[in-house]
Each structure stands twice: as structure tokens, then as C-alpha cells.
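All protein chains but one are shown at their positions in the complex.
Letters A and B name the chains as they come in the text, with residue numbers starting at 1 for each one.
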Amino acid sequence: MKKYIVPVLFAIVAGVSARAEDIITFWVRDSDQAIVDPLVKAYNARGGTNVKLSVIPAMQFVTKFATSIAGGSPPDVVAIDLIYVPAFSKAGQMTDLTVQAKALPFFDKLSPSHIRLAAYEGKLYAVPFSAEASVLVYNTDLFTKAGLDSKHPPANFAEIEQDAQKITSLGADTKGFYFSGSCAGCNVFTMLPLVWASGGDILSEDGKTATVDNNAVRSTLSLYRKMWEAGYIPQAAQGDNGTNFFTGFATGKVGMAGLGAFAIGLLKEKYPNIHFDVAPLPGQNGGSASFAGGDSIGIPKGSKKVKEAWEFIQWCLQDDTQVNEFAKHGSIPVRTDIAESAYAKLDPRYVVVAKAMATGKTPYSTKYNELLNDPNGPWLGMVQTAVFGKGVDEAVKEAQEKFTKILGAK
Amino acid sequence: MVRVARKSGGKVYKIAALYGVCCGIAFLFVLPLFWSFITSLKKPADANASPPNLLPSTLTLENYTRLLHYGDGIFNYFGNSLVVAMLTVIGVVFLSTLAGYGFSRFSFPGKNVLFVMILITLMIPFQSILTPLFLVLRTLSLQNTLVGLSLVNTTFQLPFSVFMMRNSFESVPRDLDNAAAIDGCDSKALLTRVLLPIVLPGVITVGLFAFVASWNEFLAALIFLTDADKYTLPIMLLNAQSGYLGTVDWGLMQAGIFISVLPCAILFLLLQRYYISALIAGSIK
Partner (left out) sequence: MQTIERELVAGTRWSRRRVSPGFLYVLPSLLFVVVFFLIPLAMVIWMSLHDWPLLGEPAYTGLDNYAALLGDSTFWDGLWFTTKYTILVTPPIFICAYILAHLVNSKMRWVGLFRTIYFLPVVIGLGTSSLLWVWLFNDQVGFFSFILSHLGVIKEPVLTTPNTSLAGVIVMVVWKTVGFTMVLLLVGMQAIPTELYEAAKIDGATWWPIQFFITIPLLRRTIALALIISVVGSFLAFDQFFIMTGGGPNNSTVTVVYWIYRASFTYFKLGYGSALSLLLMVILTAISVLQLVVLREPETY
């Protein structure tokens, strides 16, 4: 028996290292799964380096990713929610990609929001991967039934309230509005733009000061609270931690909801009976805004396959990949030079989203997770207190304090 | 005679009532598992039906076959859990048997102090040293490895196991040792050839507890495993449950739960008395 050990070990080691040459590990969050599965398949079909995909639930993504870096075994490539790039760049955990990125021919056509968030102290630590923008999705059938003009979506808060009321009065469990009451990220995506469109913000431009206490925030929270108290929102919304972020609207019994481009593809594919249209998210007195989101892709420090990883990233950004993989599966291309043309052919509703993204905003903060995405953090706390709890004033005061405390800490 | 008749009549009622209550409670206990199992046999769309249907319209093993393709495949995760559990069992059995033997049959300076030191870990749970444990594992390059997780599991099973094994050895009369010595046994042979067969029930108990504790371990696995292909069953199930956009596959989940529960349930049914004996020993402490 003993004499076999050495050759067997050798074979195993040889086999493992041979395979190791060809494989780069790639982590994405589950929200991207629909586009990434075919994307990786297409890349692997080309031969050469193989990409091994790992899909991590969005809620655990930051923890798992940071722990893997701290533990010394990070993935070779990672597609991370663009809002986290500042934090990881600051911690020195991403490879500097400035040189490679700037060498790309279409560099200045890459999504501005992504690039802005990928920059830290003058260097670039990631490039755009997938793009999302938030918009208001509304059920045209319900609009018509309620006597509303389905070509005239609400353009300010008063109209949102009115439309919600008319739809709710259709009865039979039909409700005017939906949002995920226990999901921090969902509301940053869909509620915060209302604040922006109303002329306010919760963070200063450099992300270092909390500006929670302002009228735009108050009126947005009041809008939601009024709709909740009047019963225009389904009861189940309060406890929804994001699991029903999309299906809340897809029940067909909800008039309006803040969603993103992903919803367009999903609705068309899985819920063809729901007739819908999209509109920009309005401000209190008109105007509109959007959360420019999505993922950026980068190479964690500690990856031993930087060259292969960059090859993969570059392939993702090419023209035909953008059109055939991203656009085809419903994701907005991150290249503004192709975005509109790619989409115009697919579905006019995408154009609304693409326009929204081009003018969309993204908060920049190295404390993003703690402040805004954490289910136990002050942003969600403020929303919940304002809408379901003690009230808007109390909520805003508490949030301003908590935000400031977190921003003040190192 | 009348008195006897009345007594036996009353007794029958009492026994019937007792059975009834026991059965009722047993039914309630089994119900969650039963529902889960039934749901795992439904077609996926049926399993996701809202409101839920009690009985499946058609029985199918589809959920189980789909588990084969979930992530890296159920065999992978099952294998991971199994590897960690077996390594833990081996580690625990080996270490605690040796230690129990050492504490029972030998005297050396500081013996009592060391024994207490090992038992102290019972008082302090691993949850409170998670943070530095992470760093220790990282320093040993064992973070994100099944071996590292097994080592952590082993350590925290040790106090109870060493205690059990020492008790087991203590309950074997010393005359056997003397007899064996006369026959020319040294301490190693005494352990392996004479004592081990006698303390085997203790070993089995300790192994059983180690297996179950390791198989079901959640928090440690959550933190110490970051590569998805290394996940153990509870973590895989957790991820399956975090379905995005309301697309949790409940049928798949119940199938996964069933597979998770099966090994420990079987082991328990086969080795019940060892479990109970451990609790008895614990009470005597």
C-alpha cells in the first residue's frame, strides 16, 4: 500500500495544479445570476482560461468577500455592488487597474457613476460590469381600470398619492403602491431618488457629512407614511426584507412600485399577463432622479491570476459581449455609447431606464454598508420609524444622529 | 369485588387517556417534519403554491434530482459535511480516549489542574472567541478549509468527551490493570487490548455526540468557510433560502432539509441508548 502513496500524491498534485492553471474564480451576487450564468458559459466556450462562478446571496456578499480576503483566499475576479468599491479601495483590497482601464479605447464612454465610485485618491480600482437604474414601474391595466391615463404616470408626490388612492379604491385587495418595508438596499434604490428629485440628499457630495435633516427627506417619508396609513400599501410590505421586492408588484394587484431595469425583462418573461410601463421616479414638485446602480468588477488583492482576470474583464466590456450577453439578457450595458442603440431595438421601455441611468446618482461613501445597506442600520431604521413607527420627525432626528456617529468614527 | 371492578374500570380510562395524549403530542412533534417531507415530494410549482396544499397532486422525486445540480451539487455539500463530521469524530475519539486514559490511570504533577483546565472550556462557549479564532486559523493557513473547521469543532467537543472518557475508564476496576500487567502488558497494550473494548460504549457515545454536533454546526461554518464549494449542508441550505426576487425554491429546500436531517436521525435511532447514557453520566456530575 505504502508504495502507491507517492505516485498517487504526485498525480493528485499534478492534476490539481494543472487544473489550477486554467481556472479563475469569479464571485457575483445572486441578483446578477440571470446574466452571469450565460455570460460565463459563453466565455468558457471560447476555450483557454475557465471561469468558475460562485453566486453568493446579496445579503451576505460583503461579509463573505471581506472574510475571504482577510482569510487569504479571495476570488480572482469579483463583481461587487458598485457602492462598496470605495470601502474596499480604501482598505487597499483591490488591485489598481488605472493603467489597464485607461488603455481601453472606450474608456471615457464607460458609465460615469461606476467610474466615479471606483476611484479612490486618484486611482481606479474597478471598472463597470452591470448597470441598473431605478424607475417607477406601473400597471397600465390597473391605471385604466381606475380611470387614470396610462400614458400619464405620476409626475410628482401629489399625483402618486392620488393615483394610489384611486387604484386602491378598486377594491378586492388591489393596492396602489408597493415597497419592501424591511429591505435597506431596495429603498436606497427606489426611495432615495425621490429625495434627490425633490432637491435634497442624505449625504454631502464627498460622503463625509450627514444631511439627513432636510425637507426633501421629510416630504418623501411623509408621502410613504400617508400612503401606508391610508392603506394604499399591502400589509405584507412591512416585513418584506427584499424577498418580495419584485413579486410584490408581480402579483398584478399593485398599481405602482419602484423597481429597476431587471424588472422589465422578468415581467415580460415570467408575467406576460401584466401590462406595464415605466417612468422616471418623480420629485415632490416634478423633476426626476434615479439611482445609478449595478456592479463593478475588479480584481481583489491576493489574486494570483491578475492577467487572466483582466482578460476576462476586458472581454466583458467588448462591444459584442455588451450587446449579445448583457443587453440580450436585460441588463443595461455599462457603455453609454451602445446603451441606447442596443436597447432601442429591444424594447422602448429600456430607453427610459437607459436615460435614467445616464443622469443617475450614486452616493459615495466608504461606510456605505453600515449606513445604507445594513438591515440593522440607520437608513432602514429611519424608513421604518417614519413610515410604520413613531413618525417622520422622530425618525429623521434619530437618523441624523446615527449617521453622524458612524461617519465620525474611523 | 365491586371495589376491584371500579378500580380496573378507572384504570382503563386512565391508560386510554394517557395513550391519547401521548399520541396527540407525538403527532404534533412529527408534523413539521412530515410536512417538510411531503413538500419535498411535490412538483416544484406545487411546492411553491400559495396558499399551500396539504397533499401533493403528484408525487415526484424531482426536487431531489434538482439538488444534484444546485450549486456544486448536493453530493458536494453532503461530502463536505461528512468530511468535517468524520474528521471531528476521529479527532475527538482519539484525543479524548487518550486523555481519559491518561487522567484516569496515571498520576503526574498538575493532573487535577490540567483536568479542570480542559473542563473550563465548557463554561466558555466558542461564540465568545470567534473573533480571535478566525485570526488563529488564518495564521495556521486553515481559514476556509474543512480541516480548520474540524479542528475547531473538535476542540469544543473535547471537554465533554474527555470528561466522559475519564468516567468510563474510572468505572473499570483496577484489578484488570493489575492482571494485565502480570501478563506483561505495557500501558499501550493495556489501553488498546484490555480497556478499550470495555470502554467502547463511552467511545461510541463520544463519537456520536461529536458527529451530531459537527454535522449541525452553523455559526462556525458560516464564518470559517468562504468558498462556496466548501460549504457544509446548513450553509448551503441558508443560501438556497435567500432566493432573490421571491424565487425561493421551497420544494428544493425541503428536499435539502430532509437530506440534512436524515444521517443524524438514523444515527440517533440506531444508537439511542448511547445518547441517553451520556445524559445520565452528565446528570451524575
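What to note about this one:
By definition in this document, a residue touches a chain if its C-beta (ideal position, glycine included) is under 8 Å from a C-beta of that chain, and two chains touch if they have at least 3 such contacts.
Because the structure is predicted, anything quoted here is derived from the model rather than measured.
Among A:S31, A:Q165 or A:S182, only A:S182 touches the chain left out of the display. Considering the whole complex, the residue from B:L41, B:L67, B:V84 or B:A99 that touches the absent chain is B:A99. What chain A contributes to its contact with the hidden chain is residues 59, 62-63, 66-67, 69-70, 88, 91-93, 182, 235-236, 238-241, 369-370, 374-376, 380-381, 384-385, 389, 410.
In the full complex, chain B contacts the hidden chain through residues 15, 18-19, 21-22, 25-26, 29-30, 32-33, 35-36, 47-52, 54, 91, 94-96, 98-99, 101-103, 105-109, 111, 114, 117-118, 121, 123-125, 127-136, 151-152, 154-156, 158, 162, 174, 177-178, 181, 186-187, 190, 212, 215-219, 223, 233-234, 237-238, 241, 250, 253-254, 257, 260-261, 264-265, 267-269, 272, 275-276, 279-280, 282-283, 285.
Just so we're on the same page, only the chains that are shown with their structure count from here on.
Averaging Cα coordinates per chain places chain A and chain B 40 Å apart. Those residues of chain B whose C-beta lies close enough to touch chain A in the complex are 71, 134, 137-138, 141, 143-144, 223, 226-229, 238-239, 242-246, 248.
Interface residues of chain A facing chain B in the complex, by the touch rule stated above, are 25, 30-31, 33, 54-60, 64, 67-68, 70-73, 243-248, 250, 262, 266.
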